[in-house]
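For reference, the structure is listed below as structure tokens.
A protein chain is absent from this complex, but the other protein chains hold their places.
Order of writing sets the labels: A, B and C. Residues in every chain begin at 1.
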Amino acid sequence: MDADDRVARWEDRSEGPLFIASLLFLAAYAAHVLDPGAPDWVHAILLSVIALTWAGFLVDYLVRLRLSGRRFGPAYVRDNFVDTVATILPLLRPLRVVRIYEVVQRRREQPRLSLYGRVIAYGSLTSLLLGFAGALAVYQQERYAPHATIRTFGDSVWWVAETLTTVGYGDVTPVTVGGRTIATFLMVLGLALLGAVTGSFSSWLIQSFARDDEK
Amino acid sequence: MDADDRVARWEDRSEGPLFIASLLFLAAYAAHVLDPGAPDWVHAILLSVIALTWAGFLVDYLVRLRLSGRRFGPAYVRDNFVDTVATILPLLRPLRVVRIYEVVQRRREQPRLSLYGRVIAYGSLTSLLLGFAGALAVYQQERYAPHATIRTFGDSVWWVAETLTTVGYGDVTPVTVGGRTIATFLMVLGLALLGAVTGSFSSWLIQSFARDDEK
Amino acid sequence: MDADDRVARWEDRSEGPLFIASLLFLAAYAAHVLDPGAPDWVHAILLSVIALTWAGFLVDYLVRLRLSGRRFGPAYVRDNFVDTVATILPLLRPLRVVRIYEVVQRRREQPRLSLYGRVIAYGSLTSLLLGFAGALAVYQQERYAPHATIRTFGDSVWWVAETLTTVGYGDVTPVTVGGRTIATFLMVLGLALLGAVTGSFSSWLIQSFARDDEK
Partner (left out) sequence: MDADDRVARWEDRSEGPLFIASLLFLAAYAAHVLDPGAPDWVHAILLSVIALTWAGFLVDYLVRLRLSGRRFGPAYVRDNFVDTVATILPLLRPLRVVRIYEVVQRRREQPRLSLYGRVIAYGSLTSLLLGFAGALAVYQQERYAPHATIRTFGDSVWWVAETLTTVGYGDVTPVTVGGRTIATFLMVLGLALLGAVTGSFSSWLIQSFARDDEK
């Protein structure tokens, strides 16, 4: 059995547990941020869940590195770019749900998503996940800051919506250095992702009108 | 006579009445929102018109489902995506005017709209309809809210214009949860639609310059 | 001599005077708006220049309609779309400078602008002209309005820059109905034009990198 087979077998087995771990990670982070009034022991549990699931993702990454028989370096990072990003930012892990959906479709012998369908599915899901995580992170930075305009989680979600669509009313904006740093990453990533989704939607629209023309 | 023929014959007959019903729906909704001082019996009539026309769209959907001889489910929704959306959001029904225009053009043996022409026509019309309906809905949510900046219908239309073009000055912004939820849908839908229109315009411009080059 | 020849000969002769007239039109409109303190007889002259040049553009349109031997109607408007728009909005006439530049280049046996070069030249010039005219028109609407934020022509130019690029800070915004109506047209037209310019620039960049790759 060669390296690729071993990695593939590991991925088959770890897929389910890791997906559940990623949902746990997100839920624990959200609960930690959104319920600051909970007793200390609750927060201790939530932080442990965050730390443990993150450790789990790291172990998974190291196991796959080992099984592949390669050395860690720029070349390995480049070839496993998505996995590396997902290990550093575990909140992007739920993206695998698109791949799981496709595996299910194949088993049922249903056609898989079209090219544009997949770009749109990945793009929308990534926007949602990044937006949710960004709203949590900015809310955590801003809520007790003096002169803050983002004072509730609802404000934070509204701020993410106007930021990712680049509308930017400016009625609520981050005022802390931490909030603005997260905001800058969100703006850049959001622009790129939404660009991909909009571009795909536009291409798909033109393509389907063109197909309609041929009839 | 098979299922497709039956559906086609039904569509031929229902086209006219449904188009008139969709205009009635839009007019009744606009009158209901824009004239809050009208007597109660006027509002009762307007709400009845809204309810009845909506019921009509639902009946039309069910009749077509029945005539097609298929079962309702994800597959049916996917194959009749535009009709399903137009039943849930009847304000998008006037879009059919583009199709009616094309049928008229064909009868007169005039060339139909080009591919880009159709994308631009559909996109602009959808933007206008969504924008008008969005302005009404947000105005209804905001007008009596404390600290609201959208206080007249004119403010609401101006807000829609700066939102759909993603300019977002922020001089008027929704402050209620209801208004912000509608705003978020409007931002996302608007972005996608305007992306399609802009993309098509850009492609058409380049194409027509290229044709000019060949001469 | 057939209709097309007659129209072409008329255009050859009228090209120069009409171009000068369009610059006069723009200068007179700018002077009228920017110097409200000038004596009345100066404004009377400026308004006469505006009226006369506009009349000249209308006469040119009618002469060409006559020479073409066609009837005025939707078909004529469609076939002469740019000319019709330029007659209604004479401030777009200076766009012909691109065509004049190309005629000069051909006489000197220099290569004409590339496809992308022309789209970018037309797009940038249209943005500049529309932006300048929009700044004048909005300034005229806003300057004496109560609670206006656009109080100097400099504010108006700054407002146009942030509007056409869809940045939209909102530090200065139109508050009158007239100003907002002009702003809405500017937003929509600006979006479409900038979309074309950005798209062309992007295509050109990718194309030139690709050409570089082949070497």
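Just so it is clear, contacts are C-beta pairs under 8 Å (C-beta built on N, C-alpha and C of every residue); 3 or more make two chains touch, one makes a residue touch a chain.
Just so it is clear, the model here is predicted, and its values are computed rather than measured.
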Full-complex touch with the removed chain, picking from A:Val119, A:Val138 or A:Val157, is A:Val119
From the list B:Thr53, B:Thr126, B:Gln141 or B:Thr166, pick the residue that touches the absent chain. B:Thr166
It is residues of chain C that touch the chain not shown, namely 154, 158, 161-162, 165-171, 194, 197-199, 201-203, 205-206, 209-210, 213
Which chain B residues touch the hidden chain? 166-170
Hidden partner sits against chain A at residues 115-116, 118-119, 163, 166-170, 173, 175, 177, 180, 183-184, 187-188, 191-192, 195-196, 199-200, 203
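Heads up, the rule we're going with is that only the chains that are shown with their structure count from here on.
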Between chain A and chain B, the Cα-mean centres are separated in Å by 32
Calculate how many whole Å lie between the centre of chain A and the centre of chain C, each centre taken as the average of the chain's C-alpha atoms. 45
Multi-chain contacts only, two chains or more: what residues does chain B have there? 166-170, 199, 203
